[in-house]
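Single-structure report; data block below.
Only a single protein chain was left out; the remaining protein chains are all shown in position.
Chain naming follows the written order as A and B, and within any one chain the residues start at number 1.
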Amino acid sequence: MGEYQDRYEFPDLKFNIQRGKKRDFRMEKREKKDMFVWPDLVVMEFLTAVALTIILIVWALLVNAPLLEVANPGISENPSKAPWYFVGLQELLVYFDPWIAGVMIPSIIIICLIMIPYVDINPRGSGRYTFSLRKFALINFNIGFLMWLVLILIGYFLRGPDWQLYWPWESWTVVKKVEDNLWSLDPVTGLTGLALYFGLGMIIPGLVSREFYRKCGPARYTIVMLSILLMYFVPIKIFLRLAFNIRYVLVTPWFNI
Amino acid sequence: MDVSADKQRINRRMFLKITGWGSFFVTIGIFIAGTVRFLFPRVLFEQPPTFKIGFPKDFLPAVPDMRQGTLRVYEQWKKDHSVWIVREGNRLYAIYAKCTHLGCTPNWFADERIFKCPCHGSRFYSNGVNFAGPAPRPLDRFRIFLASDGRITVDKSRIYRFRDFDKQGAYLYLEV
Partner (left out) sequence: MSRKKSLWKRIRRSQVWRSIFRHDYTDTRKNRILQIRSNIFLHIHPARIPSHAGKIRFTWCMGGITFFLFIVEVITGILLMFYYRPVIEYAYQDMKYLRFDVPFGIILRNIHRWAAHLMIATIMLHMLRVFLTGSYKPPREFNWVVGVNLLVITFLLSFTGYLLPWDQLAYWAITVGANMIRATPFIGHEGPFALVDKYNDIRFMLLGGTEIGANALLRFYVLHVIVLPLTAAVLVGVHFWRIRKDGGISRPL
(Lines give C-alpha, C1' and ligand atoms only; values in the text may rest on other atoms or scores of the structure.)
Protein backbone atom coordinates (compact mmCIF):
# COMPACT_ATOMS: atom_id res chain seq x y z
CA MET A 1 0.00 0.00 0.00
CA GLY A 2 2.83 2.30 0.84
CA GLU A 3 4.32 2.23 -2.64
CA TYR A 4 1.15 3.74 -4.10
CA GLN A 5 0.98 6.45 -1.55
CA ASP A 6 4.09 8.35 -2.45
CA ARG A 7 3.91 7.85 -6.18
CA TYR A 8 0.44 9.17 -6.88
CA GLU A 9 -0.82 12.34 -5.37
CA PHE A 10 -4.46 13.28 -5.33
CA PRO A 11 -4.38 16.87 -4.09
CA ASP A 12 -8.10 17.12 -3.50
CA LEU A 13 -8.03 13.81 -1.67
CA LYS A 14 -5.93 15.21 1.13
CA PHE A 15 -8.92 17.03 2.42
CA ASN A 16 -10.76 13.79 2.87
CA ILE A 17 -7.91 11.76 4.31
CA GLN A 18 -5.93 14.10 6.47
CA ARG A 19 -8.53 16.49 7.65
CA GLY A 20 -7.67 19.88 9.00
CA LYS A 21 -8.25 20.51 12.67
CA LYS A 22 -10.59 23.43 12.14
CA ARG A 23 -13.87 22.23 10.79
CA ASP A 24 -17.31 23.51 10.29
CA PHE A 25 -19.62 21.91 12.81
CA ARG A 26 -22.35 21.48 10.24
CA MET A 27 -19.99 19.82 7.78
CA GLU A 28 -18.89 17.40 10.47
CA LYS A 29 -22.44 16.53 11.32
CA ARG A 30 -23.15 15.89 7.68
CA GLU A 31 -20.07 13.81 7.10
CA LYS A 32 -21.01 11.54 9.94
CA LYS A 33 -24.14 10.73 8.02
CA ASP A 34 -22.25 10.27 4.73
CA MET A 35 -21.76 6.88 3.18
CA PHE A 36 -19.06 5.59 0.88
CA VAL A 37 -20.04 5.03 -2.72
CA TRP A 38 -17.56 2.17 -2.95
CA PRO A 39 -18.63 -0.44 -2.20
CA ASP A 40 -22.03 0.40 -0.67
CA LEU A 41 -23.75 2.27 -3.48
CA VAL A 42 -21.91 0.55 -6.32
CA VAL A 43 -23.06 -2.81 -5.01
CA MET A 44 -26.63 -1.57 -4.86
CA GLU A 45 -26.39 -0.30 -8.42
CA PHE A 46 -24.89 -3.56 -9.57
CA LEU A 47 -27.62 -5.61 -7.90
CA THR A 48 -30.30 -3.38 -9.41
CA ALA A 49 -28.78 -3.87 -12.84
CA VAL A 50 -28.66 -7.64 -12.34
CA ALA A 51 -32.25 -7.73 -11.13
CA LEU A 52 -33.42 -5.62 -14.06
CA THR A 53 -31.56 -7.81 -16.53
CA ILE A 54 -33.27 -10.87 -15.10
CA ILE A 55 -36.66 -9.15 -15.21
CA LEU A 56 -36.14 -8.09 -18.83
CA ILE A 57 -35.00 -11.52 -19.95
CA VAL A 58 -37.90 -13.29 -18.22
CA TRP A 59 -40.33 -10.73 -19.62
CA ALA A 60 -38.85 -11.16 -23.10
CA LEU A 61 -39.13 -14.94 -22.82
CA LEU A 62 -42.74 -14.83 -21.64
CA VAL A 63 -44.23 -12.11 -23.83
CA ASN A 64 -43.48 -11.52 -27.48
CA ALA A 65 -43.38 -8.00 -28.87
CA PRO A 66 -46.34 -7.61 -31.22
CA LEU A 67 -45.85 -8.03 -34.94
CA LEU A 68 -48.97 -7.83 -37.06
CA GLU A 69 -49.40 -8.23 -40.81
CA VAL A 70 -47.30 -6.10 -43.13
CA ALA A 71 -48.26 -2.43 -43.33
CA ASN A 72 -51.22 -1.87 -45.63
CA PRO A 73 -52.33 1.69 -46.31
CA GLY A 74 -55.68 0.40 -47.59
CA ILE A 75 -56.86 -1.20 -44.35
CA SER A 76 -57.01 0.66 -41.08
CA GLU A 77 -56.69 -1.33 -37.90
CA ASN A 78 -59.78 -1.07 -35.77
CA PRO A 79 -59.12 0.21 -33.20
CA SER A 80 -55.63 1.45 -34.03
CA LYS A 81 -54.11 2.41 -30.75
CA ALA A 82 -50.90 4.31 -30.20
CA PRO A 83 -48.34 2.84 -27.77
CA TRP A 84 -49.65 3.17 -24.21
CA TYR A 85 -47.70 6.31 -23.34
CA PHE A 86 -49.30 8.17 -26.25
CA VAL A 87 -52.78 6.77 -25.66
CA GLY A 88 -53.49 9.69 -23.31
CA LEU A 89 -52.99 12.11 -26.20
CA GLN A 90 -55.02 9.88 -28.49
CA GLU A 91 -57.82 9.92 -25.93
CA LEU A 92 -57.75 13.72 -25.99
CA LEU A 93 -58.41 13.56 -29.75
CA VAL A 94 -61.99 12.64 -28.92
CA TYR A 95 -62.50 15.98 -27.22
CA PHE A 96 -60.21 18.34 -29.12
CA ASP A 97 -59.27 19.00 -32.72
CA PRO A 98 -55.94 17.48 -33.78
CA TRP A 99 -54.05 20.76 -33.71
CA ILE A 100 -54.93 21.18 -30.02
CA ALA A 101 -54.71 17.56 -28.85
CA GLY A 102 -51.69 16.62 -30.93
CA VAL A 103 -49.68 19.82 -31.14
CA MET A 104 -50.70 22.53 -28.70
CA ILE A 105 -51.29 20.40 -25.59
CA PRO A 106 -47.99 18.49 -25.76
CA SER A 107 -46.07 21.68 -26.59
CA ILE A 108 -47.67 23.59 -23.73
CA ILE A 109 -47.00 20.70 -21.33
CA ILE A 110 -43.32 20.66 -22.27
CA ILE A 111 -42.97 24.44 -22.01
CA CYS A 112 -44.74 24.47 -18.64
CA LEU A 113 -42.53 21.65 -17.33
CA ILE A 114 -39.44 23.57 -18.38
CA MET A 115 -40.67 26.72 -16.67
CA ILE A 116 -41.50 25.05 -13.33
CA PRO A 117 -38.18 25.76 -11.55
CA TYR A 118 -38.23 29.38 -12.67
CA VAL A 119 -41.76 30.17 -11.56
CA ASP A 120 -41.81 28.15 -8.33
CA ILE A 121 -40.08 30.60 -6.01
CA ASN A 122 -41.02 28.78 -2.83
CA PRO A 123 -37.58 28.02 -1.34
CA ARG A 124 -38.85 25.44 1.11
CA GLY A 125 -39.18 21.70 0.72
CA SER A 126 -36.02 21.02 -1.25
CA GLY A 127 -34.50 17.58 -0.96
CA ARG A 128 -37.19 15.86 1.04
CA TYR A 129 -40.72 14.62 0.85
CA THR A 130 -43.07 17.19 2.25
CA PHE A 131 -46.59 18.22 1.60
CA SER A 132 -47.27 21.01 4.06
CA LEU A 133 -44.44 23.24 2.81
CA ARG A 134 -45.42 23.19 -0.88
CA LYS A 135 -49.14 22.46 -1.01
CA PHE A 136 -49.89 24.57 -4.08
CA ALA A 137 -47.13 23.15 -6.28
CA LEU A 138 -47.70 19.55 -5.24
CA ILE A 139 -51.47 19.58 -5.63
CA ASN A 140 -51.36 21.00 -9.15
CA PHE A 141 -48.47 18.89 -10.39
CA ASN A 142 -49.96 15.70 -9.03
CA ILE A 143 -53.35 16.43 -10.54
CA GLY A 144 -51.65 16.94 -13.90
CA PHE A 145 -49.68 13.70 -13.52
CA LEU A 146 -52.83 11.87 -12.47
CA MET A 147 -54.72 13.21 -15.50
CA TRP A 148 -52.01 11.79 -17.78
CA LEU A 149 -52.41 8.41 -16.05
CA VAL A 150 -56.21 8.38 -16.07
CA LEU A 151 -56.38 9.30 -19.76
CA ILE A 152 -53.96 6.47 -20.52
CA LEU A 153 -56.00 4.00 -18.49
CA ILE A 154 -59.24 5.03 -20.23
CA GLY A 155 -57.65 4.97 -23.68
CA TYR A 156 -55.85 1.70 -23.14
CA PHE A 157 -58.44 -0.38 -21.30
CA LEU A 158 -61.81 1.17 -22.05
CA ARG A 159 -61.66 1.99 -25.75
CA GLY A 160 -62.78 -0.52 -28.33
CA PRO A 161 -63.68 -0.52 -32.02
CA ASP A 162 -64.36 2.94 -33.49
CA TRP A 163 -62.77 4.32 -30.30
CA GLN A 164 -66.05 3.73 -28.48
CA LEU A 165 -66.26 3.24 -24.73
CA TYR A 166 -66.34 -0.47 -23.89
CA TRP A 167 -66.19 -1.76 -20.33
CA PRO A 168 -63.74 -4.62 -19.89
CA TRP A 169 -66.59 -7.14 -19.59
CA GLU A 170 -68.35 -5.94 -22.74
CA SER A 171 -67.80 -7.68 -26.04
CA TRP A 172 -66.17 -5.69 -28.83
CA THR A 173 -68.48 -7.35 -31.34
CA VAL A 174 -71.43 -5.30 -30.07
CA VAL A 175 -71.59 -2.21 -32.25
CA LYS A 176 -72.01 0.99 -30.29
CA LYS A 177 -73.92 3.98 -31.46
CA VAL A 178 -71.76 6.99 -32.26
CA GLU A 179 -72.89 10.13 -30.51
CA ASP A 180 -74.32 12.27 -33.27
CA ASN A 181 -76.19 14.89 -31.27
CA LEU A 182 -73.20 17.13 -30.61
CA TRP A 183 -73.63 20.88 -30.73
CA SER A 184 -71.39 23.88 -30.32
CA LEU A 185 -71.82 27.04 -28.33
CA ASP A 186 -72.48 30.09 -30.49
CA PRO A 187 -69.45 32.39 -30.78
CA VAL A 188 -70.76 35.06 -28.41
CA THR A 189 -71.54 32.62 -25.58
CA GLY A 190 -68.31 30.74 -26.19
CA LEU A 191 -66.17 33.86 -26.18
CA THR A 192 -67.91 35.15 -23.06
CA GLY A 193 -67.46 31.82 -21.32
CA LEU A 194 -63.76 31.63 -22.17
CA ALA A 195 -63.22 35.27 -21.20
CA LEU A 196 -64.98 34.69 -17.88
CA TYR A 197 -63.03 31.50 -17.15
CA PHE A 198 -59.63 32.93 -17.94
CA GLY A 199 -60.36 36.45 -16.74
CA LEU A 200 -61.80 35.46 -13.36
CA GLY A 201 -59.27 32.66 -13.07
CA MET A 202 -56.50 35.18 -13.43
CA ILE A 203 -57.95 37.80 -11.11
CA ILE A 204 -59.60 35.93 -8.24
CA PRO A 205 -56.59 33.98 -6.86
CA GLY A 206 -54.59 37.22 -6.81
CA LEU A 207 -57.35 38.96 -4.88
CA VAL A 208 -57.88 36.11 -2.45
CA SER A 209 -54.17 35.81 -1.68
CA ARG A 210 -52.49 39.18 -2.18
CA GLU A 211 -49.47 37.61 -0.52
CA PHE A 212 -49.15 35.08 -3.35
CA TYR A 213 -49.40 37.78 -6.00
CA ARG A 214 -46.91 40.02 -4.23
CA LYS A 215 -44.36 37.22 -3.87
CA CYS A 216 -44.65 36.13 -7.50
CA GLY A 217 -44.72 39.50 -9.19
CA PRO A 218 -46.91 40.14 -12.24
CA ALA A 219 -44.93 38.14 -14.83
CA ARG A 220 -44.56 34.96 -12.76
CA TYR A 221 -48.12 35.22 -11.52
CA THR A 222 -49.45 35.44 -15.10
CA ILE A 223 -47.40 32.44 -16.25
CA VAL A 224 -48.35 30.28 -13.26
CA MET A 225 -52.05 31.06 -13.36
CA LEU A 226 -52.26 30.77 -17.16
CA SER A 227 -50.57 27.34 -17.09
CA ILE A 228 -52.87 26.12 -14.35
CA LEU A 229 -55.99 27.51 -16.04
CA LEU A 230 -54.96 25.86 -19.32
CA MET A 231 -54.42 22.57 -17.51
CA TYR A 232 -57.84 22.60 -15.85
CA PHE A 233 -59.45 23.64 -19.13
CA VAL A 234 -58.83 20.10 -20.42
CA PRO A 235 -61.00 18.25 -17.84
CA ILE A 236 -63.58 21.06 -18.01
CA LYS A 237 -63.90 20.63 -21.77
CA ILE A 238 -64.15 16.85 -21.32
CA PHE A 239 -66.89 17.35 -18.74
CA LEU A 240 -68.82 19.73 -21.03
CA ARG A 241 -68.63 17.17 -23.81
CA LEU A 242 -69.72 14.23 -21.69
CA ALA A 243 -72.42 16.04 -19.73
CA PHE A 244 -73.88 18.42 -22.31
CA ASN A 245 -72.68 17.01 -25.66
CA ILE A 246 -70.87 20.26 -26.40
CA ARG A 247 -68.49 19.74 -29.27
CA TYR A 248 -66.79 23.12 -29.47
CA VAL A 249 -66.70 25.85 -26.88
CA LEU A 250 -65.63 28.43 -29.42
CA VAL A 251 -66.27 28.29 -33.14
CA THR A 252 -64.42 30.68 -35.43
CA PRO A 253 -63.90 30.63 -39.20
CA TRP A 254 -60.23 29.72 -38.69
CA PHE A 255 -60.23 27.26 -35.83
CA ASN A 256 -62.49 25.61 -33.27
CA ILE A 257 -61.75 25.04 -29.63
CA MET B 1 -4.10 63.15 -32.95
CA ASP B 2 -3.79 60.35 -30.45
CA VAL B 3 -7.44 60.49 -29.63
CA SER B 4 -8.56 60.35 -33.25
CA ALA B 5 -6.15 57.47 -33.95
CA ASP B 6 -7.56 55.67 -30.98
CA LYS B 7 -11.06 56.27 -32.22
CA GLN B 8 -10.02 55.07 -35.65
CA ARG B 9 -8.63 51.87 -34.20
CA ILE B 10 -11.77 51.14 -32.24
CA ASN B 11 -13.86 51.76 -35.32
CA ARG B 12 -11.74 49.41 -37.34
CA ARG B 13 -11.98 46.88 -34.55
CA MET B 14 -15.73 47.29 -34.42
CA PHE B 15 -15.93 46.90 -38.17
CA LEU B 16 -13.86 43.73 -38.13
CA LYS B 17 -15.86 42.41 -35.22
CA ILE B 18 -19.18 42.99 -36.95
CA THR B 19 -18.05 41.64 -40.34
CA GLY B 20 -16.25 38.74 -38.73
CA TRP B 21 -19.07 37.60 -36.50
CA GLY B 22 -21.59 38.62 -39.15
CA SER B 23 -20.07 36.38 -41.80
CA PHE B 24 -19.69 33.60 -39.24
CA PHE B 25 -23.37 33.61 -38.34
CA VAL B 26 -24.49 34.17 -41.93
CA THR B 27 -22.49 31.11 -42.98
CA ILE B 28 -24.00 29.04 -40.16
CA GLY B 29 -27.44 30.37 -41.12
CA ILE B 30 -26.96 29.42 -44.76
CA PHE B 31 -25.77 26.00 -43.69
CA ILE B 32 -28.84 25.46 -41.54
CA ALA B 33 -31.16 26.77 -44.26
CA GLY B 34 -29.47 24.45 -46.76
CA THR B 35 -29.90 21.50 -44.40
CA VAL B 36 -33.60 22.28 -44.01
CA ARG B 37 -33.99 22.55 -47.78
CA PHE B 38 -32.06 19.29 -48.13
CA LEU B 39 -34.83 17.55 -46.20
CA PHE B 40 -37.42 18.48 -48.86
CA PRO B 41 -36.85 16.18 -51.85
CA ARG B 42 -37.70 17.49 -55.33
CA VAL B 43 -38.68 14.14 -56.83
CA LEU B 44 -41.15 11.94 -55.02
CA PHE B 45 -41.29 8.23 -55.75
CA GLU B 46 -44.98 8.09 -55.08
CA GLN B 47 -47.86 7.05 -57.31
CA PRO B 48 -48.59 9.34 -60.29
CA PRO B 49 -51.42 11.64 -59.27
CA THR B 50 -53.72 10.89 -62.21
CA PHE B 51 -55.34 7.64 -63.22
CA LYS B 52 -58.17 6.63 -65.55
CA ILE B 53 -61.24 4.83 -64.35
CA GLY B 54 -63.09 4.06 -67.61
CA PHE B 55 -65.73 5.49 -69.93
CA PRO B 56 -68.81 7.38 -68.76
CA LYS B 57 -71.07 4.58 -69.94
CA ASP B 58 -69.44 2.22 -67.41
CA PHE B 59 -71.00 4.24 -64.65
CA LEU B 60 -74.51 4.43 -66.04
CA PRO B 61 -76.99 2.05 -64.49
CA ALA B 62 -78.65 -0.54 -66.68
CA VAL B 63 -82.04 0.93 -65.87
CA PRO B 64 -81.59 4.71 -65.97
CA ASP B 65 -82.51 6.17 -62.63
CA MET B 66 -80.95 9.58 -62.46
CA ARG B 67 -83.04 11.08 -59.71
CA GLN B 68 -81.24 13.18 -57.15
CA GLY B 69 -80.27 10.98 -54.26
CA THR B 70 -79.75 7.74 -56.15
CA LEU B 71 -76.34 6.62 -55.04
CA ARG B 72 -73.82 4.06 -56.09
CA VAL B 73 -70.39 3.63 -54.51
CA TYR B 74 -67.63 2.02 -56.59
CA GLU B 75 -65.02 0.43 -54.38
CA GLN B 76 -62.54 -1.05 -56.87
CA TRP B 77 -60.12 1.92 -56.81
CA LYS B 78 -59.87 2.09 -53.07
CA LYS B 79 -57.10 -0.44 -52.64
CA ASP B 80 -54.60 1.08 -55.06
CA HIS B 81 -55.58 4.73 -55.15
CA SER B 82 -57.53 5.41 -51.92
CA VAL B 83 -60.47 6.66 -53.97
CA TRP B 84 -64.16 5.86 -53.98
CA ILE B 85 -65.99 6.77 -57.15
CA VAL B 86 -69.53 7.76 -56.21
CA ARG B 87 -72.39 8.43 -58.55
CA GLU B 88 -75.13 10.58 -57.11
CA GLY B 89 -77.85 11.14 -59.69
CA ASN B 90 -76.07 12.57 -62.71
CA ARG B 91 -73.01 13.56 -60.80
CA LEU B 92 -69.91 11.44 -60.58
CA TYR B 93 -67.26 12.33 -58.07
CA ALA B 94 -64.08 10.88 -56.58
CA ILE B 95 -64.04 10.76 -52.79
CA TYR B 96 -60.66 10.63 -51.09
CA ALA B 97 -60.65 7.55 -48.83
CA LYS B 98 -58.93 9.34 -46.00
CA CYS B 99 -60.69 10.44 -42.85
CA THR B 100 -60.60 14.20 -42.45
CA HIS B 101 -59.89 13.73 -38.77
CA LEU B 102 -56.53 12.01 -38.68
CA GLY B 103 -56.12 10.28 -42.02
CA CYS B 104 -57.20 6.73 -41.30
CA THR B 105 -58.87 4.85 -44.12
CA PRO B 106 -62.65 4.63 -43.58
CA ASN B 107 -64.61 1.58 -44.68
CA TRP B 108 -67.79 1.42 -46.76
CA PHE B 109 -70.65 -0.51 -45.19
CA ALA B 110 -72.99 -1.32 -48.04
CA ASP B 111 -75.78 -2.57 -45.78
CA GLU B 112 -75.85 0.56 -43.62
CA ARG B 113 -74.93 2.77 -46.61
CA ILE B 114 -72.40 4.77 -44.63
CA PHE B 115 -68.63 5.15 -44.36
CA LYS B 116 -67.12 4.46 -40.94
CA CYS B 117 -63.66 5.44 -39.81
CA PRO B 118 -62.14 2.74 -37.59
CA CYS B 119 -59.73 5.03 -35.76
CA HIS B 120 -61.97 7.42 -33.90
CA GLY B 121 -65.42 6.43 -35.04
CA SER B 122 -66.28 9.18 -37.52
CA ARG B 123 -69.30 8.42 -39.71
CA PHE B 124 -70.05 9.74 -43.17
CA TYR B 125 -73.09 9.44 -45.43
CA SER B 126 -72.50 7.80 -48.78
CA ASN B 127 -71.85 11.22 -50.33
CA GLY B 128 -69.01 11.72 -47.86
CA VAL B 129 -70.74 14.20 -45.57
CA ASN B 130 -69.88 13.62 -41.92
CA PHE B 131 -72.66 13.15 -39.40
CA ALA B 132 -70.98 11.69 -36.31
CA GLY B 133 -67.65 11.36 -34.61
CA PRO B 134 -64.74 13.76 -34.49
CA ALA B 135 -64.26 14.38 -38.22
CA PRO B 136 -64.30 18.15 -38.74
CA ARG B 137 -65.65 18.19 -42.32
CA PRO B 138 -66.91 15.90 -45.11
CA LEU B 139 -64.49 13.65 -46.93
CA ASP B 140 -62.41 15.54 -49.51
CA ARG B 141 -62.86 14.98 -53.22
CA PHE B 142 -60.39 14.79 -56.10
CA ARG B 143 -60.62 16.50 -59.44
CA ILE B 144 -62.49 14.33 -61.92
CA PHE B 145 -62.70 15.14 -65.63
CA LEU B 146 -63.15 13.66 -69.08
CA ALA B 147 -59.76 13.24 -70.79
CA SER B 148 -59.30 13.74 -74.54
CA ASP B 149 -59.49 9.99 -75.14
CA GLY B 150 -63.01 9.99 -73.74
CA ARG B 151 -62.09 8.26 -70.52
CA ILE B 152 -62.80 9.61 -67.08
CA THR B 153 -59.65 10.68 -65.28
CA VAL B 154 -59.07 11.35 -61.59
CA ASP B 155 -56.39 13.85 -60.64
CA LYS B 156 -55.28 13.33 -57.04
CA SER B 157 -53.08 16.43 -56.94
CA ARG B 158 -56.14 18.70 -56.93
CA ILE B 159 -58.23 18.33 -53.79
CA TYR B 160 -61.61 19.95 -53.28
CA ARG B 161 -62.88 20.63 -49.81
CA PHE B 162 -66.50 20.89 -48.78
CA ARG B 163 -67.01 24.54 -49.77
CA ASP B 164 -65.73 23.81 -53.32
CA PHE B 165 -67.88 20.73 -54.00
CA ASP B 166 -69.98 22.60 -56.56
CA LYS B 167 -67.02 23.90 -58.53
CA GLN B 168 -66.10 22.75 -62.01
CA GLY B 169 -63.86 19.69 -61.69
CA ALA B 170 -65.10 18.53 -58.30
CA TYR B 171 -67.70 16.43 -60.10
CA LEU B 172 -68.43 15.12 -63.58
CA TYR B 173 -71.87 15.48 -65.11
CA LEU B 174 -72.97 12.26 -66.74
CA GLU B 175 -75.08 12.62 -69.91
CA VAL B 176 -77.72 9.93 -70.22
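Note that a contact is a pair of C-beta atoms (placed from the backbone, for glycine too) under 8 Å apart; a residue touches a chain by one contact, two chains touch by 3 or more.
Since the model is a prediction, treat every value here as computed from it, not as a measurement.
Taking every chain of the complex into account, the omitted one touches A, B. Interface note for the absent chain: among A:N64, A:S132 or A:S171, the touching residue is A:N64.
Think of the hidden chain as still there; on subunit B it touches residues 36, 39-41, 44-46, 102-104, 119. Remark: the residues of subunit A touching the chain excluded from display are 1, 4, 8, 10, 13, 16-17, 30-31, 33-42, 44-45, 48-49, 52-53, 56-57, 59-61, 63-73, 75-77, 80-86, 89-90, 93, 97-99, 101-104, 110, 113-114, 116-118, 120, 122-130, 134, 137-138, 141, 145, 254-255.
Please note the rule applied: only the chains that are shown with their structure count from here on.
Spacing of subunit A relative to subunit B, judged by their CA centroids, is 35 angstrom. Against subunit A, in their complex, subunit B makes its touches with residues 78-80, 82, 101-102, 104-107, 116-123, 131-134, 136. The residues of subunit A lying in touch with subunit B in their complex are 73-80, 93-94, 97-98, 161-164, 178-180, 256.
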